[in-house]
Every structure is written in C-alpha cells, then in structure tokens.
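Below is the structure I would like to discuss, written out as structure tokens.
The complex appears here minus one protein chain, its other protein chains still in place.
Think of it as A, B and C in the order they're written, each chain with its own count starting at 1.
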Amino acid sequence: MREVHTGVAIREALTLAMEMDDRVFLAGEGIGVSIHDNPLMPTYGLLETFGRRRVKDTPVSEAAIAGLAVGASTMGLLPVVEIMFFPFITLASDMLVNHAGKLRYLSGGKSSFPLTVRVKAGMFGAGCQHSHNLEAWLAHAPGLKLAFPSCPADAKGLLLSAIFDPDPVIIVEDMGLYWMQGPAPEGDVRVPLGKAAVKRPGADATVVGYGRAVLAALEAASELEAEGVSVEVIDLRSLVPLDRETILESLSRTGRLVTVHDATKFCGFGAELAAIAAEEGFASLKAPVVRVAGPDIPVPFSPPLQEFYMPNAQKIAAAVRSIL
Amino acid sequence: MREVHTGVAIREALTLAMEMDDRVFLAGEGIGVSIHDNPLMPTYGLLETFGRRRVKDTPVSEAAIAGLAVGASTMGLLPVVEIMFFPFITLASDMLVNHAGKLRYLSGGKSSFPLTVRVKAGMFGAGCQHSHNLEAWLAHAPGLKLAFPSCPADAKGLLLSAIFDPDPVIIVEDMGLYWMQGPAPEGDVRVPLGKAAVKRPGADATVVGYGRAVLAALEAASELEAEGVSVEVIDLRSLVPLDRETILESLSRTGRLVTVHDATKFCGFGAELAAIAAEEGFASLKAPVVRVAGPDIPVPFSPPLQEFYMPNAQKIAAAVRSIL
Amino acid sequence: MTAKQDATLRRTVLEKMYLARAFEDCISALAAEQGRLPGMQILATGQEAAAAAALALGKDDVMVTNHRSHVHLLARGADPKTLLAEIMGKESGVNHGKSGTLHLIVPEVNALMTSTVVGASPLLALGAAFAQQYKETNALTMVFFGDGAAAEGSVHEAMNMAGVWKLPLLFVCENNCWAGAQSFKEHCSAGNIASRASSYGMPGELVNGNDPDDVLNTALELASMCRDGRGPALMELTTYRMHGHGEYDKQHYVDPAEIEFWAERDPIVMFSSRLEQEGVLGEGQAEAMRREAADKVAEALKFADESPYPAPEAALEHVWASPEHI
Partner (left out) sequence: MTAKQDATLRRTVLEKMYLARAFEDCISALAAEQGRLPGMQILATGQEAAAAAALALGKDDVMVTNHRSHVHLLARGADPKTLLAEIMGKESGVNHGKSGTLHLIVPEVNALMTSTVVGASPLLALGAAFAQQYKETNALTMVFFGDGAAAEGSVHEAMNMAGVWKLPLLFVCENNCWAGAQSFKEHCSAGNIASRASSYGMPGELVNGNDPDDVLNTALELASMCRDGRGPALMELTTYRMHGHGEYDKQHYVDPAEIEFWAERDPIVMFSSRLEQEGVLGEGQAEAMRREAADKVAEALKFADESPYPAPEAALEHVWASPEHI
C-alpha cells in the first residue's frame, strides 16, 4: 500500500467527506487561513478547494466552536470542528459534556447530534497550557464517543467513521504523527469505532495503548523480543466505545497487562483499563497490572524535563519486565 | 458529641475561618442574598454577619468566579468560592485545571494559589444538567487537591483544612447531606487532607467510597452483617491526596474490594481505586474488584429513572455477595 | 404588516398568554401540594408577553430556550398535555421523563434545543442559525435568555460570532429584573443589555416586555432584518417574574412594593383590556379565551395524572442514536 503522512491522511478523509456530502463543513481557529503554510497539516489547502462557505475560520472562541457544532448538527449538518490544542477543550467542555452528550437524552431520543470534534494533542515543547491530554475526561462523559488513532490509516478511517456517525465523536490527533508516514488505503475506507487492532501478536504480556504511545509500545516489544519475551500490542483506536473483548481475550492468553498513554496516570484512561482487568479479567491475571503514563505533574517545558515526563519504549519495556 | 446538620457544620467552618483570618472571603452565585431562606444552607446568614466586603455575590459567571479565586489567592488572600452545581465546573475548568493547578508549577515554585472551591453536588430531581458528578476530572488534574466529605464533622474539618492549605483545594458537598444530622466537634477541629476514615471495621470485604455513597455502604454492611458477612467500610474523605495505605492495608486483610460512588462508572474514580488494587494490591486480591457506580448515562429526571441510576445499599450488598 | 393591523395574530398572542398563565397556575397549585411534583418548578408568570416574540416566528424558524420556557413553548404550539406529563416525569412526557421541567425540548414545533445551563442557549442557537445560513433557507433562529445569563462568556461568544458571520439569529433577552436572588444592577453595571449590541455590529432594541404589541412589532421587524441577511439582532424585554425564581422562592429579598408595581402591569390584564377597548375582542371573548385555556390545562392535568411512569430500565434508552453500546 502507498505510504502517506498522517496529516495528509486526515486531509484525505476531510476532503472525501466534503466531496461526498454537502452537509459536512469545517470550523475552527486557523483551519482555513493558517500561520502554518505546511502541506502536512490536515486542513492545508481546504479553504482553496471548498471555499469560505464550507471552511469556516472562527474567532478565538472555543465554547462557540463547540456550540456551533452542537446546534448545526441537530439541524441536519455534519460539522467537523477543531479545538486547536487539547487543554482548550476545557473551554468547550460545557458544550461537549452538558450539551453534545446530553441533549439527545434530554430530548427523549427525538434529536441527534452527529458532530465531530478534532482535537490536536501532543507534547511539543510548548509547556503545560498547550500540552495536556484529557481523553479520560471525555471518556467519562456519557453520550460522547472518542477515538485516538496512532497511524495514517486509522487517522483517516476513524475520522470518516466519526463524521458519518449519528452521535457526537471526539477524535484526538497527536500532532507528532502528522509528520510520520505509514500505509493508508485510498478512497472511502472506514475504520469502525469500537474495534481495537492487534498491532503485534504476543504470548507473554499484553500492552494496551493508543495514539503515539502505541509506537513506543511497538518499539518496546521489539526490544523485548530480543530478550525472548513475546509482547502483544493492542492499539485501542477507539476509547468509547471500547473493545473490551479484544483486551480480555488477549489477557486470557498472556495473563499480564501493561497500559500506556501520554496523559498523567492518576485517574487516566489506564485506570479504566486496569479496572476492567481487575473486574472482568481477574481470572486471567497472573501478575499485577502496570500503568505506564505521565507522572502526575503538568507537562514541563524544558527539553530534559519534558523527556522525563514522556512515556517511552524503555519505560514500557521496564514495566513488562517487572511483571514477568 | 452534639449533633448538627452538615449544612450548619459547613457554615461553622466558614464562620470560624472568617473570624480567625481576614484574608478569607467568600464569593459565588447567591451565597449572600439567596433564594433559599433556609438556615440549613451553608452560607445562610453570612452576609449579615460579615458584610458585603467579605461575602461577594457574583454575576452568573463561573469562569470569573474561578479566576477571581486564582488571582486573589496569589495576592495573599484565602478565597473560598462556590460553584453552584457540579456540571457547571465545566465552565470553570480552564481556570481550575490550566491555571489554579498549573501556575505555581509554571512560576517555578515562586507563587502559590491557596484557594478553595466548594462545589455543590448531588442527585436531586433536576436532571442531568444540574446533576453530574465529575470528581474524576478534578482528580486527573495535576496541582489540585480534592475532598469529598460524607458527614458533618468531615464537611467542617476538611473545609477548614482546605481553606488554610497552601494549595488549591476543591471540596465537593453533596447537598443531600445538608439536611442530615451527625456529630461534629465545636471549634477549629480540622480533618487532614489525605487521611481516610475506616467507618466500620470488617474482615471479609472492603468497600471504599466517599460522600453520600458511604452512607449507602454502611447500610449495605449492616444488611450483610445479618447474613454473617463482615464488611469494612472506608470513607476516603480526600481523593487527592489519596490515602493508599489505608486502602491497601484493608485489602491485605479482606482480599476483596468493592468501590462505590454516585458518578458514572466508566473512567470514574472507582477505576483509579480498582487500578491501585490491581497494581499495588494484586497479591492481596482473592476475587475480582467490583465497581458500583452510576450507569454510563446522563442522570435522568423522572423519579423511577433517577432511582434506577443511583447506587444504593442493595446494589452494594449484591456486589459484595458476588465476590464472596 | 404591523401587529396593530393583524387582529388575528394579536388575538392568538392573547390566547397563548392565557394558556401559559393557566398552565403555570396549575403547576403552582400542584407544587404547593407536598410530593405532588418532582423537582423544582420555575415559572414565567408575568412574562407572558414574550409569547408575542415566539409568535413572530414562522413555521420553519427555530426556537431555542432555557429553564423558564413554558411561555415560549406553549406559544410555539407545544402540547400542554405532553409538557405537563414531562414535568411530572411520566412516560408520555414530551421527553419521556428524561428531561423534566428544566430542559423541555419540543422538536415537533421546532423548539429544537433547550438548556438549563445559564447562558448556553445562545451558543446552541448560533449553530442552528449557522445551519440556516448554510442551507440558504429563509428561516431564522430565535433564542431566549435571561438578564443574568448575559453575564456569561458564552453569550458574548455567541453574539460576537453571529455578528461576524451575519447569521439570522434573533437574541431575545428577557430582563425580568432578577437573576436568582440578584437584582439586575448587581450583575450589570450598564443600564441595560440591549445597548451592547453595537459591540457586535448588530441592532439592539429595548422594549416594554409587558406589552405584547411592542414585543410583537419589534420581533417582527428584527426577524425580517435577520431573514434579509442583515445579520443578527438583539431585543431586550423589560419584564418581571411574578413568582420569584422558583416556586420554593418566597422572595424574602424583594421589596413588596416592587412586586406590587409589576402586579399592576400584568401583561394579560393590560393586553386583554386594550384589545377589548380597540374592538379587536368582542364582549366576553377574553373570558371565553381564559376559560378555554383553563379547560385545556385541566385536560392536560388529567392526561398527565393518568399516564404511567416509565419503567426504570428505560433510563438506559436514548443516550445513543447508533445502536446502543457500552
């Protein structure tokens, strides 16, 4: 299969969706006219292709961006809005949690809100007000679906699924992936929400992650293979709905679980994964679950400090070794 | 010890703190002049006692209420602000998460932010935009402490600790408790943050909870005692810092853990407790962990639906039975 | 067309005002009976002239409202039966008991979204108005919010974006002098809300919110500007909540003279006598309207009372549009 950058794969999904369906429009800060004159950015060139009616540069107003999506979606449009950096999801959180996730329920099932929110995430040397992964918040909000791809094919396929899903979906894009290449199919090839991918089969331990952390997990698995340890790596791809079956099935074979994500550990998504193991996979567990995650601190700015913060292959490998 | 209502105990803490220290002021919506002419409400009468300088009724502006606390606290005041209902914490979440919790870190330890946020919570027949417990969000935000009392003595003692703590503390008040009486000491008796209470000792299973759910857990324990099952009930009181020692010590004796809270289950605080058990208490565990929590839906309005949502003694007892 | 000329429309306004008053009187009476209604009850008694704003809308226009919504919804044509059933938490309620009184949503009459998060409605309306512009319809969105809500950042963001994009969005601020127990001047240091419209490049009109003619004329005028693509507009209705914030609110903090002042300006009393004086209503017609409203509400009460509660497990329904999961 051809290789493309993740940023380009995302743009393919946006382009396809907009070509296929006039109900799809984009809105966000700097998604049309952008300071980034870079073809690897997902929305590069879309304003020129689709025009100002369908590509809306908004004022710096995150709550309004989310409100726009909520209101427009129930009017029959398929909004795809962007929150520039993950920490700013706080500003949109009332609209997402109390409205996007609840209005269908409040209506007694009469209305629906088929919106998509793309959130840009990642640790990129800008400090804690630009870098703060909060996927655990969104996963804890009823009525919202949540995807978190790790590669170009999934970034494209999950986004296509999100756009045409009848419910609100939030999709987290780790910006570090924009610059990475990988195979991705051409055309409208969707990756279903709620289906994990076994990125590498293994027998001795299961590592479950999503986003950039999957790449670190795969690296750790290679490292451990050299030591004769066989690690299964599961890429969740979608956090809500969550593919429990794939996790529990893997656990039933390996008996050992390591979770990994870039977000902080305490009450992070890894806690839910560990809890599922302790609750539903207890009979399989041969060793303690280990969570690899950011320490419970804000993301620091200085390069060696940020490096200290980041989960990486070494930390994952050490975690696996600790429970063999 | 004398018995007081929780609402009155909270007012005692506020009154004492204000009497002891002029740096303490209160701000929030309807905390001075209130539609509730009810002496069981925590801020009843405080405007009359302390005047308009120290008891500030704010406009309906949750972000500004939180910003007020952040800015005033680093100027040497000890703000105690109120967020009227828990779902509205979303509107204050940028200020709390990206500012209260991070500015000290960003300053390199030069500044501190000794603020207190009282959040009113609970399920009271108003539906999902008034009732949505989000303590797991706050626990996942570095730099914020978090308390969640279950009785008058703790509501008072934790609040006093929070007000004089040098870090930002959020304290959740389940409004249902306002109307309940219990023993509480007079005077400046503080309950330290980070110390759980064993509300009832037991040998067969450990139930860990906080807030109103502790009462349900105690009820369940009585019910199970009649069946010859001895349940230890731990009231966390403070979620951050968390008293892991007390939990793990109990687990080492009982080998069985049930967690309980009113918030929804997926990525709720119970997940963190279960994860700690799976990670640090694995050797003690004799059975799967069970999480009792709200189902992953918005809190419904209609009485039988809200009843269905709520964790209660029966559900907790059933959970314990399921792992004996 | 001006409202003065349209006798039928003015009669309809009065009819809806009677209906809303009767509906809320019924709720007030029920709320006074211990255990009769679940949760809190928030009434718009005294603010019925807002019905005229809702009646300035066409069938395809969208309405977005807030916690104090009965007048808006009934004016728009919502069925009192299913509204009352919802308020009681019954299965036959317009939202199957999921919502209750605080966020009644009636998509059937294009009352598409309702929020009890103060200040949120204008953001929802922003999205609806955007969709109308995007689809090049001739429709507009009308959003109701309170004076207290105007302090929320969300309202500012909605007005700003609507102004920049020239969306067909009519902001209707019902300034009933109070936000909870806080008087207007305690939360706003400008004398009114309407004049801030210029910050967003839109017209702002201050109208007598107890005079349905004023409300109707201004709403029709501003609505037609919105429809013409001239962008959003703001109207502020000066009015009063006669029952306080909610039914449990004894208004201990309100000067009784203030309540007295507004009681003398009851919009229904004033409007019905004006219509009678002008001959728009014949003798006895107002009384007939009032009785008809009472009958409808009695019927609604019977319907709601006789309806069963939903089954407990129904709590799990309606979260997802896609096949249920998790």
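Here, contacts are C-beta pairs under 8 Å (C-beta built on N, C-alpha and C of every residue); 3 or more make two chains touch, one makes a residue touch a chain.
Only a predicted model underlies this, so the values are computations on that prediction, with no experimental measurement involved.
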item	value
Sole contact to the chain not displayed, among A:71, A:127 or A:270	A:127
Of B:49, B:112 or B:312, the one touching the omitted chain in the full complex	B:112
Sole contact to the chain not displayed, among B:76, B:187 or B:228	B:76
Identified contact with the non-displayed chain, of C:188, C:268 or C:301	C:188
Given B:17, B:41, B:64 or B:134, the one touching the chain that is not displayed	B:64
Chain not shown, touching residues in chain B	25, 53, 56, 58-59, 61, 63-64, 66-77, 79, 94-95, 98-99, 103-114, 142-143, 165-167, 194, 240-242
Contacts of chain A with the absent chain, listed as residue ranges	29-30, 33-37, 57-64, 87-88, 91, 124-127, 129-130, 266, 295-298, 300-309
On chain C, residues whose C-beta touches the chain left out of the figure	151-157, 160-161, 163-164, 166, 186-190, 195-196, 198-202, 231
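Quick note on the criterion: only the chains that are shown with their structure count from here on.
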item	value
Geometric centre distance via CA averages, chain B-chain A, whole Å	30
Intercentroid distance (Cα basis), chain C paired with chain A, Å	40
Inter-chain centre distance, chain B versus chain C - centres from mean C-alpha coordinates, in Å	36
Residues of chain C engaged with two or more neighbouring chains	93, 97-99, 103, 115, 117, 153-154, 319, 326
Residue list for chain A, restricted to those that touch at least two other chains	94, 98, 105-106, 142-143, 240
